[in-house]
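What you see is the complex with one protein chain gone and the rest in place.
Coming up: chain A.
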């Protein structure tokens, strides 16, 4: 196992644990915005798609890249906006 893989695995495991710790405290009232907000966070896959662009140089690759960019951008833009729309509705009694 390469040192790089070990480092990545460490980050992944700690990320999972931090996620469990932070998210298990979210009240049921906010579960839909939480899921939607978490959905938006995995829109970071757009960063991955951008990095991929550097190694693409075939017509099929370009097509794949365009579709992946479309998917990822839709995920990230729509995810954050719809979560914000939902959370704006949660009002206090006052």
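Rule of thumb we're sticking to: a contact is a pair of C-beta atoms (placed from the backbone, for glycine too) under 8 Å apart; a residue touches a chain by one contact, two chains touch by 3 or more; residues count from 1.
Methods note: contacts and distances are computed from a predicted model.
As stated in its UniProt record, the chain not included in the shown complex is "NAD(P) transhydrogenase subunit beta", which appears among "Amino acid ABC transporter ATP-binding protein", "Hydrogenase", "FAD-dependent oxidoreductase" or "NAD(P) transhydrogenase subunit beta". The omitted chain makes contact with chain A at the following residues, 2, 4-5, 8, 11-20, 22-57, 59, 61-93.
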